[in-house]
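All protein chains but one are shown in place.
Now for subunit A:
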Amino acid sequence: MLHNPNAATATKADHGRVIFDRVSKSYGAVRAVEAVSFDLEPGTLVTLLGPSGCGKTTTLRMIAGLEMPTDGRILISDEDVSTLPATYRNVAMVFQSYALFPHMTVMGNVTYGLRMSGMKNAEARSKAEQALEIVGLAGYGERLPSELSGGQQQRVAVARAVVLQPEVLLLDEPLSNLDAKLRRQVRDEIRALQQRLGVTTVYVTHDQEEAMAVSDRIVIMQGGCIAQDGTAMELYEQPRTAFVASFMGDANLLDCEALRSSDGSWVAMIGDHQFPVAASGVEAGAAKLVARSSAISIGPASERTGVPGEIRSCTFLGDRVLYRIETPVGELFHIKHDTLAHDASENEVRVHLDPARLRLVAR
């Protein structure tokens, strides 16, 4: 078993804690990351999530020491490492391309970091064998990376990183080069391994489902800043901005006026229509109403309540049916999982919105 020796000796709770204190990074005039601050709990898996160009990979590389911040401080295990280069940080990284050294065997790759820190060959080999066993590649030591499948190469990359028992493990889109089926399996394995080793892990991805599946906490980034962070459920249910709402799963976003009644309850006004909303993330005024598919239900046109709607298209997708409904408040999409109840002949419907599942966000 790999045991983190530091974990035993360092009684201080900050071992593996990563703190960003108003960190910025610019390349010339381009600001890739702007005044980002966060505090990652030791032993947790945190995902940096966002579209490409949002600064998530730059943030990861700054933790690794491959990029130096232009401003602000980075602390790892309570030590200021802002100007410490990668070579001297106790951090390991799994690259998107795996970056396995093609001229070295699997064993050569996994022992590389140990040899660089001056460990004797025999000792390094036995450690590497343990690490390979953990990722399920015992006995593959003498192969070259080119003789392995993509999934196996990825495991070697993970073994090469964890064998160093880093304070922080960094994963840069580790699943992007795997096919869809393998992806789900490997991400579960990564999560299991991370929990077993108890190592602080930072995971970069642009796939929100992947992020939700593996993370203790998700940091959503947009334009070099943190849009919102929290657990997957918090971000899904209580997004603070339209960007977060649309990035974490699909949502209908409707321009509205947020009104607060005297009793403290919230109402979203869209034209003449009023929708009561259980909770708001904004002040009163111009806002957006977030209505996920789960907040919408459809009833027959004969009903008196709800908003009248006309089904523009319905697409059968196997385990679900996707509806596009034209309503006075705008076009809505809705997913119905009961595919048998699907009746293509009915065009006129009434649309109901569940106040408990609606949310108001900033425009």
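Rule of thumb we're sticking to: a contact is a pair of C-beta atoms (placed from the backbone, for glycine too) under 8 Å apart; a residue touches a chain by one contact, two chains touch by 3 or more; residues count from 1.
Throughout what follows, contacts and distances are computed from a predicted model.
A single chain of the complex does not appear, and UniProt lists its protein name as "ABC transporter permease", one of "Cytochrome c biogenesis protein transmembrane region", "ABC transporter permease", "ABC-2 type transport system ATP-binding protein" or "RsbT co-antagonist protein RsbR". Among the residues A:35, A:86, A:269 or A:301, only A:86 touches the chain that is left out of the figure.
Of the listed residues A:55, A:113, A:224 or A:239, the one in contact with the hidden chain in the full complex is A:113.
Residues 64-66, 68, 83-89, 91-93, 95-97, 99-103, 112-113, 116-117, 160-161, 164, 170 are the ones on subunit A that touch the missing chain.
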